[in-house]
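Quick one: the structure is below, questions incoming.
With one protein chain held back, the other chains of the complex are shown just where they sit.
Order of writing sets the chain letters: A and B. Residues in each chain are counted from 1.
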Amino acid sequence: MLKFIGKRLLMMIPVLLGVIILVFTIMFYTPGDPARIMLGAGASEEAVQQLREEKGLNRPYFVQLGDYIKNIVLHGDFGESFQTGEPVLNEILERFPTTLKLASLSVLVSLIVGLSMGILSATHQYSWIDKFATAFALLGVSMPSFWAGLMATILFSSILGWLPASGSYGWKYWILPPLVLGLHSAASIMRMTRSSLLEVIRQDYIRTARAKGQSERKVIVVHALRNALIPVVTVVGMQFGVLLGGSILIESVFALPGLGRLIIGAIGKRDRMVVQGGVLFLALSFSFVNLLVDILYAYIDPRIMSQYKALNKKKKKVSKNV
Amino acid sequence: MANKHFLEIKDLSIHYKTDSGLVKAVNNLSLNLDKGESLGLVGETGAGKTTTALGIMNLIPDPPGIIASGEIFLEGENILMLNRQEMRKLRGNKISMVFQDPMTSLNPVMSVGKQIAESIQIHEKLSKVEAEKRAVDVLEMVGIPGERFNEYPHQFSGGMRQRVVIAIALACKPDLLIADEPTTALDVTIQAQVLDLISNLKREQNTSMILITHDLGVVAEVCEKVAIMYAGELVEYGTLDDIYNHTKHPYSIGLFASIPNIYSEEKRLTLIPGLMPDPTDLPEGCSFCSRCNRAVEQCKVHNPALVETDPGHFVRCIHYEEGGAL
Partner (left out) sequence: MSRRKRASIGTSSSHSGYWANAWGRLKKNKSAIVSLILLILMILVAIFAKYVSPYPYDLQNPAEAYQSPSAQHWLGTDNFGRDILSRIIYGGRISLFVGFFSIFFAIIVGGILGAVAGYYAGKIDNILMRTMDILMAIPGLLLAITLAAAFEPGLRNVIIAIGVAEVPFYARILRSSVLSLKEQEFIEAARCIGASDKRIILKHIIPNCLAPIIVQSTLGMAGAILSVASLSFLGLGIQPPTPEWGSMLSNARQHILNYPHMVVFPGLAIMLTIFVLNILGDGLRDALDPRLKD
């Protein structure tokens, strides 16, 4: 298994390199001259030219790209902010915990709500619970999270006055954002759990379990659920990407000092390096979650575990033959 | 009512409600079975054999299936009257079932040992460790080395998986074993092994058995009694000798004629022409009459009763009814 993880990590490298190149290229061709931005509109043309020289901004695209990659790979250096002159990594690391907290809490919310509603509606197919959960899921999937955030603010802050509307100064500020952000994913997870479980319940091995005299609750929990989980895990992995994207909006709605707001702020100020670094960081976390999902598959399904192991063996044989 | 038999099925009818109408899968089926006896339940696909078996287990998928009428007595107790919990205590303990397709009837994400131990743990007050120890014994009883306890179904061949399924069924030494085409999905060479295993274990444990199959050869080897089903009904029922040597119902005769015989020199197998009637729209009269070479006009409107022609030998055909057209 460790070998598989190692191999999988190696496979991530070209993809992440590609992401760096892609994001760098997009931002490189963004209109606006970084040197001019740093010095402000009033600065003289000579001063701007000198700064360009100093920062290496007038070098060709490939040289700058090579430099950027080299600095990241060798020194973990994501460059400096044009705006503040601070290392981008510092700014990112300062904001990242907030985003991570928001995303993890939202995943937690969506898992708890999505799984339990999915299980309930599959085991009570066509009942009112099922109908309610299905309706909830359809609404949840359709509701833009930032609008849900605004509506929740109106209801809980402005009308009821129970919770603060924005900021991050204590646990009360961390109730609405994850709920609102997790809602959409909860709906997707619920839908997948329901359909996957309904599919599994019809399988022969469920009948075998019932024929053993197992209680219905245990048939679901012990036999059906684990088999139904694989497509659900896939959805959770994909939803993490949606959550990361959505966190940008939710951080904006609730004024949370996370990576998303850093990126949006930097876009407004044309601070290329910060945007690049932030996007890379989010893409990197998404890739790690996908790796986690792949590993999780193996622990849920022994067939996938043997596939992974077979993969390693095959490679070994080939290398021996060579 | 005195129930002298170990298992007695009376007038069992099972229906499925579907979009295209009411499927009458099993109609007024009556059977009985004594302790240690084996019954072969024979018929073509769709005759209602598996539905009958699931009916005895009370595992008819509901919806869409319902047991419309009938009684099933096990040692004198009507098990259709039991509540869910009482029924659970019987399942896997007193009545067990071996399913047709070993490739799909084992949970792919649970080790085979645990799947056997589960059955033991449900019915016997044993700790997890003790149950697993027993499961190893059961595994070895069906001819699988105990070291393979922790392996998963995908690591076994079809024949080995069917052994696991049998192990699950026999783990609690049931009184009645229902084997639903246990060898159909297996290679021919493996079929004999698995069949031998079932009949040996059954003999050792003095288990009664209902063997569902469409293979008359298998029945002859293993069973003492035979019941032939057609379109949800029993058409002929009796001892092995009754059915094999004194075949009476035209359908049974047709079945035997369609088996290749190494002693005769016929070039072609005899077929029964036509198809089984649509179970949503069974004919008013005898359901076999459209394919029967002995059908008479009255067969279309009159569904004959099951008649005891010799002691223990029952036939459902107008030609054997009292005052029938014989």
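Note that in this section contacts are C-beta pairs under 8 Å (C-beta built on N, C-alpha and C of every residue); 3 or more make two chains touch, one makes a residue touch a chain.
Small disclaimer: the values here were computed from a predicted structure and weren't measured.
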| item | value |
| --- | --- |
| Chains in view touching the one left out | A |
| Chain not shown: contacting residue from A:T30, A:S104 or A:S127 | A:T30 |
| Which residue of A:G18, A:G66 or A:G167 touches the chain not shown here | A:G18 |
| Listed residues A:T84, A:S252 or A:S306, member touching the removed chain | A:S252 |
| Residue among A:S215, A:S287 or A:Q307 touching the omitted chain | A:S287 |
| Chain not shown, touching residues in chain A | 14-16, 18-19, 22-23, 26-27, 29-31, 138-139, 141-144, 146-147, 150-151, 153-154, 158, 195, 198-199, 241-242, 244-246, 248-249, 252-253, 263-264, 267-268, 275, 279, 282-283, 286-287 |
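Following the convention adopted for this analysis, only the chains that are shown with their structure count from here on.
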| item | value |
| --- | --- |
| Separation of chain A from chain B, taking each centre as the mean of its C-alpha atoms, in whole Å | 53 |
| In the complex, chain A residues that touch chain B | 203-205, 207-215, 222-223, 226-227, 300-303, 306 |
| Touching residues on chain B, where the partner in the complex is chain A | 57, 59, 88-93, 96-97, 99, 101, 104-111, 115, 118-119, 122-123, 152, 154-155, 165, 168-169 |
